[in-house]
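All protein chains but one are shown at their positions in the complex.
Which chain is which? They are A and B, in the order written, and residues in each are numbered from 1.
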Amino acid sequence: MKRGISILAVVTALLLSLALYEALIGAPIERTMGDVQRIFYYHVPSAWTAFLLFLINFIASIVYLIRRNPKTDILALVSAEVGVVFCTVVIVTGPIWARPVWGIWWAAGDIRLTTTLVLWLIYISYLVLRRFSTSGQTPVIAAVLAIFGALDVPLVYFSIWFFRTQHPSPVIGGGGSLDPRMAHVLLINWAAFLCLAWLVSWTRYRLEVVKREVEEAQALESLLEGSR
Amino acid sequence: MNSMHYLYAAYIATWAIHGTYLVILARKYKKVRREMESLRK
Partner (left out) sequence: MSFFAITRATLEKDIRLEWRSKDAVNAMLFFALLVVVIFSFAFDPTAEESRRIAGGLIWVAFLFAAVVALNQTWARELRNQVLDAYRVSPAPANPLFLAKALGNFIFVAILEALMTPLFIVFFKLRALGETWDLLPIALLGTWALVVNGSFFAAMSLRTRSREIMLPLLLFPISVPALLGMVNATSAVLSGEYSPRVWIALLLAYDVVFTIACLYLFETVLEAE
């Protein structure tokens, strides 16, 4: 286990460095936007990673409700936390990219960014629920919330899409086809961020396992002390 | 060239966000470590 994490850490560091070089120097300059467009190489892979992590949370939540395995609950918690971190990156880099290119920080009709924002809000409320819940069955309640969130996402997407047809606005993510060299850099950055997500999640997972064992031991000890 | 500031801001922000989370994890780790020690006594 320990060796696995070390190897992953080294691979991640290497990939991230390579990806950074490619993003800033290796990739060609974009015609219309110039160098600012390079934000794209951080913004997009972070979004894909965040969505992947939220998908893992959704699946883990369903599996937990069926099997009630505590390890599955830890997976749900970890993927939600790391997902929120990557999602934060997306909604921070989005406006930073939008401002010089479109002159505005935010466009309410931008379907991808707004959907991401709502997803971020839903998962923040998920994490707050986990933190503030005093019930012994927090994992169950959190899992139910995750399912509600997942049911919500298509509705959110559609509502913003329809909103956009009535309030046209710039598409911040940029559309259109991609230069193959840019696609190459994009994929390298995605691979690097996926490894980072894996590394951080793995670490967080192990931390949570130990944390829960400690809490159990503490509870046991205070029980025993009471009976002395 | 002003737009370059935005590029740097975005990259720095990204790493600041990841860094903050890693700091939070490190603190959690220390806390768990401390609790484990006190249990061992």
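Note that in this section a residue touches a chain if its C-beta (ideal position, glycine included) is under 8 Å from a C-beta of that chain, and two chains touch if they have at least 3 such contacts.
Fair warning: this is a prediction, and the values are worked out from it, not measured in the lab.
Engineer: Could you run through the displayed chains and say which ones the absent chain touches?
Structural biologist: Result for the missing chain's touching partners among shown chains: A.
Engineer: I'm checking contacts with the chain that's been left out. Which of A:Val36, A:Val101 or A:Leu145 qualifies?
Structural biologist: Residue touching the chain left out of view: A:Leu145.
Engineer: Which of these touches the unseen chain: A:Leu15, A:Ile39, A:Ala98 or A:Ile160?
Structural biologist: That would be A:Ile160, which touches the missing chain.
Engineer: Out of A:Leu24, A:Ile59, A:Leu129 or A:Leu187, which touches the unshown chain?
Structural biologist: A:Leu129
Engineer: So which bits of subunit A touch the chain we can't see?
Structural biologist: Looking at subunit A, the ones touching the missing chain are residues 65, 118, 121-122, 124-125, 128-129, 132-135, 137, 140-141, 144-145, 147-149, 151-152, 155-156, 158-160, 162-163, 166.
The rule is simple: only the chains that are shown with their structure count from here on.
Engineer: Between subunit A and subunit B, what is the gap in Å from one C-alpha centre to the other?
Structural biologist: Roughly 15 Å separates the two chain centres.
Engineer: For subunit A, which residues are in contact with subunit B within the complex?
Structural biologist: Listed in rising order, the residues of subunit A that touch subunit B are 20, 24, 34-36, 38-39, 42-43, 46, 81-82, 85, 88-89, 92-93, 96-97, 99-100, 196, 200, 203-204, 207, 210-211, 214, 217-218, 221.
Engineer: Per the contact definition, I'd like the list of subunit B residues that touch subunit A in the complex.
Structural biologist: Residue positions touching the partner: 2-4, 6-7, 9-11, 13-14, 17-18, 21-22, 25, 28-29, 32, 35-36, 39.
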